[in-house]
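The complex appears here minus one protein chain, its other protein chains still in place.
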Amino acid sequence: MSPTPSSVDNPALQGPAFQRLPPWVKAKLSPLAIEKIQAVYDWVENECIPREQIMKAQLEGRRWTTPPLMHELREKAKERGLFNLFLPNHFAESPGLTNLEYSCCAEIMGRCYWAAQTMNCHAPETGNIELLAKYCTPEQKKKWLQPLLDGTAASAYSMTEPDVASSDATQIGISVRREGDEYVINGRKLYGNCLWNKELSFYILMGCSDPNHPNKWSRHTTLIVPCNTPGITQVRNLTIMGYDHAPEGHGEYRYDNVRVPAENVILGEGRAFEIAQGRLGPGRIHHCMRLIGQTERAYELALLRCNDPRKKPRGKLIGEFDSNIERIAQMRLELDAMRLVVLNAADTMDLHGNKAGKRAIAQSKILVPEVACKIIDECMQIYGGQGLTQHTPLPEMWTYARFVRVADGPDAAHRHQVGREEMKSAEAFRKRHQAYQDQYKKLAEQYGEKYISFD
Amino acid sequence: MSPTPSSVDNPALQGPAFQRLPPWVKAKLSPLAIEKIQAVYDWVENECIPREQIMKAQLEGRRWTTPPLMHELREKAKERGLFNLFLPNHFAESPGLTNLEYSCCAEIMGRCYWAAQTMNCHAPETGNIELLAKYCTPEQKKKWLQPLLDGTAASAYSMTEPDVASSDATQIGISVRREGDEYVINGRKLYGNCLWNKELSFYILMGCSDPNHPNKWSRHTTLIVPCNTPGITQVRNLTIMGYDHAPEGHGEYRYDNVRVPAENVILGEGRAFEIAQGRLGPGRIHHCMRLIGQTERAYELALLRCNDPRKKPRGKLIGEFDSNIERIAQMRLELDAMRLVVLNAADTMDLHGNKAGKRAIAQSKILVPEVACKIIDECMQIYGGQGLTQHTPLPEMWTYARFVRVADGPDAAHRHQVGREEMKSAEAFRKRHQAYQDQYKKLAEQYGEKYISFD
Amino acid sequence: MSPTPSSVDNPALQGPAFQRLPPWVKAKLSPLAIEKIQAVYDWVENECIPREQIMKAQLEGRRWTTPPLMHELREKAKERGLFNLFLPNHFAESPGLTNLEYSCCAEIMGRCYWAAQTMNCHAPETGNIELLAKYCTPEQKKKWLQPLLDGTAASAYSMTEPDVASSDATQIGISVRREGDEYVINGRKLYGNCLWNKELSFYILMGCSDPNHPNKWSRHTTLIVPCNTPGITQVRNLTIMGYDHAPEGHGEYRYDNVRVPAENVILGEGRAFEIAQGRLGPGRIHHCMRLIGQTERAYELALLRCNDPRKKPRGKLIGEFDSNIERIAQMRLELDAMRLVVLNAADTMDLHGNKAGKRAIAQSKILVPEVACKIIDECMQIYGGQGLTQHTPLPEMWTYARFVRVADGPDAAHRHQVGREEMKSAEAFRKRHQAYQDQYKKLAEQYGEKYISFD
Partner (left out) sequence: MSPTPSSVDNPALQGPAFQRLPPWVKAKLSPLAIEKIQAVYDWVENECIPREQIMKAQLEGRRWTTPPLMHELREKAKERGLFNLFLPNHFAESPGLTNLEYSCCAEIMGRCYWAAQTMNCHAPETGNIELLAKYCTPEQKKKWLQPLLDGTAASAYSMTEPDVASSDATQIGISVRREGDEYVINGRKLYGNCLWNKELSFYILMGCSDPNHPNKWSRHTTLIVPCNTPGITQVRNLTIMGYDHAPEGHGEYRYDNVRVPAENVILGEGRAFEIAQGRLGPGRIHHCMRLIGQTERAYELALLRCNDPRKKPRGKLIGEFDSNIERIAQMRLELDAMRLVVLNAADTMDLHGNKAGKRAIAQSKILVPEVACKIIDECMQIYGGQGLTQHTPLPEMWTYARFVRVADGPDAAHRHQVGREEMKSAEAFRKRHQAYQDQYKKLAEQYGEKYISFD
């Protein structure tokens, strides 16, 4: 079971599916993981990427329903055993991969914008499935989780609000008031997919049930809200840099006296923060790995342009300009470095749990979207004027990377979290540096040197 | 006529229209310029910005024709004497502003995406009008220039091609072959507005008339090509980061045996480079100043968010976070610095001509789009999730800035041009440094010190 | 008197002394300024730079006294009328240049590390002279100012302290207690030149005379403290990145019951902040311009290396690598941009006073040292291994630029100051944006479009 270094020379690990993995990761992959990574690679390369233009064409005329091609591919991927790979192996429902192993799959999925969805590994489904698997009662699981795992239902996570600084989730204000056997919801929400998408089934909504509770972490409650509940109005679909992201979209909502049965509460009233905490870690890693895969593809496109024989400004291939040689090297370096950061975060979660991985996860979330934006932006620039057009998928790639920079809170929020934690370590360092000074004082005497203080 | 320092205390210069101008620029403004800058400010603030959503709504259902609102505003702006302000005062057709003075107007126009168009000061019209005013015969002027000046026709500039590295314009390959009294055009072009726009009148097309001419700067010819000439096909409209930029758009074209009368040649066969050179300077400055105006508006939006009382993560206004205070200061600094760079380029053109301003223009073109992208991107980030949505015009602003980074050639091309020029100055410096060394050798002896060489 | 645009073609302005000046600055130069700029250029190029190694050699054996060469050059410069050029033309003692005009001289001075000192235009003398000229009584002027102007005395400014965050000057804590006709000083100070330098005459010291004054801006007093006053001990000389900066140096001091006559108070007890405010503006501009001049020289050295025929890695001159061509262009751009920023700040002070120039001065202080460090660092890198050695003066240049980044407070402090000011402008923008919205609401009805709010 514990993989041995010899696995490094395993012929199954030599192909392009494993090409970018650092040796230490290869050495940790179980036979099942090796098989799944290869299968995901074959799926994405052969079934997804060549169909990208077909998917686009099917969406053209039919904005707010899932295209038939997606249904077809999801059926096939399920048959091939590629569904729900993200669910870590400590869940009963898991196909058996570790976070680290799934991360290798996620990078490959990222090469095609919608490939993860064909494998039921797309946000927000992944986070929602993990949440329901973790916190629901058996009855709830049967009703809400199983259809998601089967891919026959679709869910949304509804947290952000327009009226507060919701990156600080304690401020979430939508009112969730108990009335008899029901909860009544009133207020506004942003994001969490688009109600216009007829295939959306339910929201997992975080609301404020007890605004005056003395403990601010106990004021909120998480509820399951079916989409067809009366009183939910979608004000508009929010575009991201002009893209509508149909059919999933990003709704802006009003809730007017929306009523759901009390049995739809997850974990219990006032326990929304327990749930929110548990939800975010792995999802961030998935996003990051997909972004890395996408950025690798952008990088390949840049290499293609660098070597396109038709494009020779001043008589040289674009890739013969030293400035571009250096740019490519810098991109390669940043891609490889950020992969190491995320894989280490995934490994840390596997070995020590999500909480122990908190810093590494936050670091991934800060680093990857920013670097991905930067690299994809440079790839566009290498294409000159055509770089911003539909000539390549680069504009969609950049937009997705940019979106991830604000999803789950902007960089600054994560930096604040890491930075505040780090400040706490100052006291230990103060003691250590004081000890240096104390020892030096004694040693100065011993060596007959003058003690010098720079205080 | 030559403005005196006392103009600095001119009460007419105290309002917001002049607020961002450096003192040396204010001191150079003629009374006419002061009047026009104020008029442009009033126009943009009162007639344009409040109508932005109206314009958007009118475009919603009617993608490829100019909305009635644009026609209405153009009529009004013309009546108010705000048409064609960009045309520098050395042209007979000019309303009388210098490049520097117009730059002040252009910044204000940039506050609203389409305001320049209401004043007939939009690209590519400005460059085309200047080109026609400079190089056309009186007959050609009457036929092609006058309607543009009157705002009754619309033109496009057609240069870029998909099959070569057209940032190196000597590679332009579309065939322009003389046959009797006509030129026959065959090949492909990119950009240069969209044929789908029914109001587009003609292209100014740069093609290759003599591919084997020994002087590579004499192989190309500039022609006027009416849009309705048979044989022109628009393959598609090119989107920019997903935006179609209707109704002007960015066409991708095929020319199949397109025939135009020989009298449509500008300046003469083989003289396209003379024309291209003259065209670019002022246009780049206009783009840059509009970008600065737009970025100032993005900055205002960031300040609004910083002080929005509803948004208090961790209990503080966004603008009370020191990190954001520093960000705002950095944006302010970069905005002010880049304005100085562009205004100095405009002033250099006024005093010494476009050619003398070449370096300053290239520097503006390198600096402004990059910094504008960066600032607008940070403004979006300050808005968190909402920053990328239609909540603000920031996404369109970023996209326009990003577009300008590749329009007229990517940054790298301009840096190469400046860098190669600079390398030529090394020889003069070598002599100067050699002289230091020679003098030092003599002085060492004189002062009785050992001569030290680090060669 | 008011220079006319025709001065641009003045043959006196064509030489290298004026080469980097933007046209608008050239047009503003008085005949006196043109003469002085040229004289400073000739002085620095012919008398200073060729003697750099001589000065170094003279300092080698004699660390803490001014080398004879410096005395010699100061004599000569004074004879040539090059003394005290920095003192702006509104002072009686001024040689007659504006801040803008002197800025052009200061850039040239910056080409040689110690050239400013030969012309009595070096920090902290410049700030001190301006301070004394502005705030001293005629008696004080005679005693303390005149010798400085004559170059027969040397002064230091003593403000920073090790025990508080002295970038926030209200925290300055050294005790200045009135006792009869004397002030008694107790506490510690950092910087403000080195007592070991026997030619140092007096300190201008800012201390706390009334720690409990309700107005925190009235607690401090500025005193003149002669160096030979008993009770002053120099603990050590502070090195800057390892350099001792002899003979001026940077002292760390103890004041133990140091007594000075009450007549040494400048302006009056409790008025130190009035003085401190007035002191800083022009000095920052001088520093910045000198840094620009120094960075231009670093840039010249980089160009020399780029074209050194002995250095051809992979068979190409270093300057034939496209990456270096782009680097040089970027340096050129940043140099030219930062010069515009500082010259505009100087011009603003001339036209509107130091206070009006506050933002522009702070922006110069933030921008220039950072960019100078960056450019000089890249110049060193272009030299490879030799770049860090005494092969070139680049290491000293970088160190000086790095020093200026913290002198007069670190960047962050200046950014905070600018940022906080900017935040205050949010309210005006809020009103403006509200007005757009209100107008739009009316217009929507008028045009028959639905009013859309993104609130």
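For clarity, chains are labelled A, B and C in written order, and residue numbers in each chain start from 1.
We adopt the following convention: a contact is a pair of C-beta atoms (placed from the backbone, for glycine too) under 8 Å apart; a residue touches a chain by one contact, two chains touch by 3 or more.
This structure is a prediction, so every number in the text was calculated from the model and none was measured.
Asker: Looking at A:13, A:367 or A:401, which residue reaches the missing chain?
Answerer: Considering all chains, including the one not shown, the answer is A:367.
Asker: In the full complex, which bits of chain A touch the chain not displayed? Write them out.
Answerer: Touching the missing chain: residues 2, 4-5, 8, 22-24, 27-28, 45-46, 49-54, 57-58, 69, 300-301, 303-304, 306-307, 319, 322, 324-330, 332-333, 336-338, 340-341, 344, 347-348, 351-352, 359-360, 363, 366-367, 390-392, 412, 414-420, 422-423, 425-427, 429-430, 432-433, 435-436, 439-440, 443-444, 447, 449-452, 454.
Asker: Which chain B residues would touch the chain omitted from the figure, given the whole complex?
Answerer: For chain B, the residues touching the absent chain are 162, 321-326, 455.
Asker: For chain C, which residues lie in contact with the unshown chain of the complex?
Answerer: Its contact residues with the unshown chain are 160, 162-165, 167-168, 171, 190-191, 236, 238-243, 250, 310-314, 318, 321, 323, 380-381, 384-391, 395-396, 398-399, 402-403, 405-407, 409-413, 416.
The rule is short, and it goes like this: only the chains that are shown with their structure count from here on.
Asker: Which pairing of chains gives the most C-beta pairs in contact?
Answerer: Looking at every pair of chains, the most contacts join B-C.
Asker: Could you label the chain B-chain C interface same or different, taking same to mean over half of its residue numbers are used by both chains?
Answerer: Same-residue interface.
Asker: If you fit chain A onto chain B using the CA atoms, what's the rotation angle, as a multiple of 5 degrees?
Answerer: 180
Asker: How big is the gap, in whole Å, between where the Cα atoms of chain A centre and where those of chain C centre?
Answerer: 48
Asker: Between chain A and chain B, what is the separation of their C-alpha centroids in Å?
Answerer: Result: the chain centres lie 39 Å from each other.
Asker: Indicate the residues of chain B shared as contacts by at least two other chains.
Answerer: 390-391, 412, 416
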